[in-house]
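One protein chain is absent from this view; the other protein chains keep their places.
Let's look at subunit A:
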Amino acid sequence: MADNVTTKNLALAKAINESLRRALETDPKVLVMGEDVGKLGGVFRVTDGLQKDFGESRVIDTPLAESGIVGTAIGMALRGYRPVVEIQFDGFVFPAYDQIVTQLAKMHARSLGKVKMPVVVRIPYGGGIGAVEHHSESPEALFAHVSGLKIVSPSNASDAYWMMQQAIQSDDPVIFFEPKRRYWDKGEVNTEAIPGPLHKAQVVREGTDLTLVAYGPMVKLCQEVAAAAAEEGKNLEVLDLRSVSPMDFDSIQTSVEKTRRLVVVHEAPVFFGSGAEIAARITERCFYHLEAPVLRVGGYHAPYPPARLEEEYLPGLDRVLDAVDRALAY
């Protein structure tokens, strides 16, 4: 492994960039589309340099129209292309929501399986960067409720690289939520490795006392929580879900059967969030194993607040530790 030249240390954003580059190189049908993705390389520079190398017809600066971006991507997919579209920020996906929900998600079923929709919708999401309104939201549950869509969110550079490869290769539409506050976090990426299945959760820290489940930006937080809890002699297991839909309940179950306690952490509002789904399923599957109710830590039933309040709104170390303590106290 030491002299493995295929391993690179990359920031998460750069890992996606390299993954897109690889996809553009290997499959002439792959296209990158979105606002400012060309010369600027996207507002987060995730597509930096791609237009320079692949040209304006493969890395397409689109008009400022999200419904148009997704709607035309659907048309291109119908024609055999594999568009990877960028929505600039989470809060701006809604003009495209109609196209995603009523068209992109349903085309395969509507055509009795005759039509494939290999479209990836990339959405930088989540808070913690001090932005103004509509730049910090976590709308994954709004999409997970819709059948026909796959929803994934990597938490680290290696997953970002490989999950993007897999998302592009998928014949189903994939909503690819990128944890924008982790864009600059570096990690090892082995570009020759054989990746695990796209929808398989991963134990990122083994433990025996309680399971923390998270995805995307909250995985790192949960690792920090586990480290802090370890100092107090608590041995937490951390599961990185990686995929919200489909969701790897088997892995959650396996972990919970071992630890008997579960805390779910996400940035999105708790009410009707993905944690609710996990709590319900795991209660059903692990009723006799659970020593405590499944607890959830997440956002409030309130608009995402202005930047100066986001630390209060977002799950932080203390809030998760508090939930851990409460679960352990049962």
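In this section, a contact is a pair of C-beta atoms (placed from the backbone, for glycine too) under 8 Å apart; a residue touches a chain by one contact, two chains touch by 3 or more; residues count from 1.
The rule is short, and it goes like this: contacts and distances are computed from a predicted model.
**Student:** Going by UniProt, what is the name of the one chain that was not included in the view, given "Nitrogen regulatory protein P-II", "ABC transporter permease", "NADH:ubiquinone reductase (Na(+)-transporting) subunit E" or "2-oxoisovalerate dehydrogenase E1 component alpha subunit"?
**Tutor:** "2-oxoisovalerate dehydrogenase E1 component alpha subunit"
**Student:** Using the document's definition of touch, tell me which of A:Asp36, A:Asp172, A:Glu224 or A:Glu291 contacts the absent chain.
**Tutor:** A:Asp36
**Student:** Which residue among A:Ala77, A:Val270 or A:Leu290 touches the omitted chain?
**Tutor:** Touches the omitted chain: A:Val270.
**Student:** Have a look at A:Lys8, A:Arg21, A:Arg58 or A:Lys258 and name the one touching the chain we're not showing.
**Tutor:** Result: among the candidates, A:Arg58 touches the missing chain.
**Student:** For review purposes, identify every residue of subunit A that touches the missing chain, sorted by number.
**Tutor:** Per the touch rule, subunit A residues meeting the hidden chain are 31, 35-36, 38-41, 43, 55-58, 61-65, 67-68, 76, 79, 81, 91-92, 94-95, 130-134, 269-271, 295-303, 305-309, 311-313, 315-319, 322-323, 326.
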